[in-house]
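Report on one structure; see the data block that follows.
Left out: one protein chain. Kept in place: all the others.
Moving on, here comes chain A:
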Amino acid sequence: MRVLAAMSGGVDSAVAAARAAEAGHEVTGVHLALSRNPASYRTGARGCCTIEDSNDARRAADVIGIPFYVWDMSDRFHEDVVEDFMDEYAAGRTPNPCLRCNEKIKFAAVLDRALALGFDAVATGHYAQLRTGADGLVEMHRAVDGGKDQSYVLGVLDQEQLRHSLFPLGDTPKALVREEAARRGLLVADKPDSHDICFVADGDNAGWLREKLGDRAPNHGGDIVDDATGEVLGQHGGTYGYTIGQRKGLRIGTPAPDGKPRFVLDIEPVAGTVRVGPRERLAVTGLRGIRPRWCGTVPGTLEGPGVTVQLRAHGDEHRARVVVTPDGPDTEVEVELLDPAYGIAPGQAVVVYDGTRVVGSATIAATERVPA
């Protein structure tokens, strides 16, 4: 096959490209430039969009012996990922930009362009496994390395996208991937893993949003309110700086009467209010998901011992019963959680699993709490 290997400049995508080439595919390395002004993104070795990363990817491609190009995806990335990120926080939700990037950029804009240019598939360094099921459909499963499993951020891929994807690392623990990179002479072998959000240069989400949202922000400050008593406990610098379930950074002076820590329970962007309370008030028993994306056939009701949902990257598995409303433009997903979950933020994705297999995903629109 002719394979386009998306190369971030990190160790995983470099080894993935090397493995694809070794498997006999005709591989071309492509680094995705996601900002026209690379300096505005993370600098150093941690991010995915710097000149240094582009050079690291180029050197890895040299070592592997494959052609290498940089594709400018900055306009699409800004439109589909960065703008969405800002809108979601402004609306009091907590988006996952990595999922969005996979859905709209890596396995959409890049894949479409690759297919048109004569490639058969896109290979990435994501930790997930693909295999063909009895029905002939491509199934996506969790990676062998549970600690690195990235099937959650790939839960947005549909069958067509999966049919043109390669994840060469899914069967290997991360430690062995690093060893393999060293053995292959890839200089990125000891480069640290990337964390956080690539376009927030210093990791200060709230500060970045304050600057970028400007007048688009619903507020730049307001009250932190005790959810039970309505008492104003303090002030915040903009609701977009908060996420449901957040404990740190509340800077509330008065201790709670019971001495227990308080968490963000609700964010009200229009009123400009952040409501806080004890952890038990964060318990969620069910949720409603919109914009579902299915990896294979559209399911009806999913239940049984293997059915679980994951509600955040590297989060726990929760046993669940999942009901999909009839297919159509307004199709939704109702999830009943059999194990309670805490601190679930609208905007995040719910990814549905059957055993290790990813069934699909939806965006969390609302959660059901235990009544006070």
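Points to keep in mind about this one:
Keep this in mind: a contact is a pair of C-beta atoms (placed from the backbone, for glycine too) under 8 Å apart; a residue touches a chain by one contact, two chains touch by 3 or more; residues count from 1.
As a convention for this text, contacts and distances are computed from a predicted model.
Missing chain, UniProt protein name: "cysteine desulfurase", from among "Substrate-binding domain-containing protein", "cysteine desulfurase", "Cobalt ECF transporter T component CbiQ" or "sn-glycerol-3-phosphate dehydrogenase subunit C". Listed residues A:23, A:117, A:232 or A:370: the one in touch with the omitted chain is A:117.
Contact between chain A and the unshown chain involves residues 28, 31, 33, 36, 38, 50-51, 54, 58, 67, 69-72, 74, 112-113, 116-118.
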